[in-house]
Structure formats: structure tokens, C-alpha cells
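Of the protein chains in this complex, all but one are displayed in their positions.
Up next, chain A:
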Amino acid sequence: MDSAGKEREAVQLMAEAEKRVKGSHSFLRGLFGGNTRVEEACEMYTRAANMFKIAKNWSAAGNAFCQAAKLHMQLQSKHDSATSFVDAGNAYKKADPQEAINCLNAAIDIYTDMGRFTIAAKHHITIAEIYEAELVDIEKAIAHYEQAADYYKGEESNSSANKCLLKVAAYAAQLEQYQKAIEIYEQVGTNTMDNPLLKYSAKEYFFKAALCHFIVDELNAKLALEKYEEMFPAFTDSRECKLLKKLLEAHEEQNSEAYTEAVKEFDSISRLDQWLTTMLLRIKKTIQGEGDGDLK
């Protein structure tokens, strides 16, 4: 099928659907079978939307799904309405990110109203990802991840909640909101350290929390490290804890070479990811502060 033909067909269907909706408003029709006409219009909008999809006209597809969603709402079928809003969101995502977010938000409102928080949370994540990738508004992405985490927690989906929270923490630390990041890492760390499957990862969260402390204040980092070792003895044996101790020592002596050496040693066994590179660089800068002033 050629896509131009599909698109023409879709435009015709849209016009036809619109006529039906208008027709259903008349007094007599309202009395006799107005709803059937709305139902028919709804179906036409959906079909048109799918044809626009074939023709890759994403914003027209989004618009058609949106119309269908509104009619579903008029017919009191909330679930169908939410599904259509999600379809609209997915179509718009490829053409108009802001409009995609509006549609997904409409779907979320319906889902939360119906008490379906897990699905609502899932769409909050989709919105957060759009803010991250398309619109580059990290603050808004964080807010949506947080909302998703709250909904997941309420539904006892702690793993999914933690996943969202860790995203929030990573971004918060990048934006230098260390207190927020620390709270999350500590919370996730303490939640996971008693779980047989997850305790292996707890060291990572305490490590990250300690690094955030470190950027703010060396002494805080020391106290935090002691606290973590006490809470979770397995942390002491980890490479992460050993690195922290070396870094603290190097920092105390303002010895940038020892600091670099310790980081190098760690990196030679497992390559540092970008987040750790950023944080370790920020700590390093506090050593070099007065030393060689070329790095400002």
C-alpha cells in the first residue's frame, strides 16, 4: 500500500468521524442513538490514526488518537480513553515531544483516578525519559522519576521504585544537590543490605553516598564511612571502601598524587563509569584548589 493513499484515506475518515460527532449533538439524535454515532466516530478516529501511522504522519496520528480518547471519555469508557491517550503519546513522541507529554499526563490522570498506579508510574517514567532525551529539562525529569517512585512504593514494587530513585540520585548529584542524593543512596543502601539477592549491590550505594559526602565535606565523609561500616560490616571488605579510605587519607594530606594513584589502581581493575569520573574529579579539584591553579 502506498503511504500517500493511506494518508488520503485517513483524512477522509477523519472528516467522516467529525461529521458523526456533530450529528450526534442534534436534539433528536441525542434522544435516539446519539451514543452509537459517537461510538462509530471513535472507531473511525482510531482507524484513521492507524493509517496515519502507516503513512508515518506522526502528529496527525497523535491528533486522531487524541480525538478518539476524548470521545471514549464522553462515552464513559475511561480505560479505553487512557489507552488512546497513551497511543497518542507514543505517536506524538516521534514528532512533538511536548504534545506527547500532555497526552501521557492525561492518561496518567485517568489511571490514577482508577487506582491503577503501576501503569501511571510507568508513564511517568516515559515522560521523564522524554524530558531527559528530547527536551533536556533534567529538573522536570527528576520530578517525574520521583512521582513514579512514589507510586511504585505504594504498590509494593520496591525494585521499580529503587530504580527510579537511583536515577534521581544520580541526576541530583550531577546537579550538585548532594544532600538529596545522599539521602536516596543511604535509603536504598539500607533497604537492600538485608535482602539476600540485593545485598551484593549495597556496597555500591554506600560508596556513592560517601562520595557525595566527600565533595561537600571531608569530615562528614569520614563519619559517614564509619557509620556505613558499622551498619553493614561486609562494606569494610569491599574495594570501594578501601578506595574511600585511601582517598580520604590523600585528601587529608592534600596529596594529589596519592589521590590519583589510588583512583588509577581502582580503575585498572574495573573501569570507572562517567558518574564516578565526574564525582572523583570534583573531589580532586578540592585538593588542587590552591596547588596548581590552572584547573579552575
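Quick note on the criterion: a contact is a pair of C-beta atoms (placed from the backbone, for glycine too) under 8 Å apart; a residue touches a chain by one contact, two chains touch by 3 or more; residues count from 1.
What we mean here is this: contacts and distances are computed from a predicted model.
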I want to check something: the complex is missing a chain, and I'd like its UniProt protein name from "Glutamyl-tRNA(Gln) amidotransferase subunit B, mitochondrial", "Synaptosomal-associated protein 47", "3-methyl-2-oxobutanoate dehydrogenase (2-methylpropanoyl-transferring)" or "DNA-directed RNA polymerases I and III subunit RPAC2". "Synaptosomal-associated protein 47"
Using the touch definition from the top, which of A:55, A:106, A:119 or A:212 touches the missing chain? A:119
If you put the missing chain back, which residues of chain A would it touch? 79, 93-95, 97, 116, 118-119, 133-134, 136, 138, 155-160, 163, 174-175, 195, 197-198, 200-201, 204, 239, 260, 263-264, 267-270, 272, 274-275, 277-278, 280-281, 284-285, 294-296
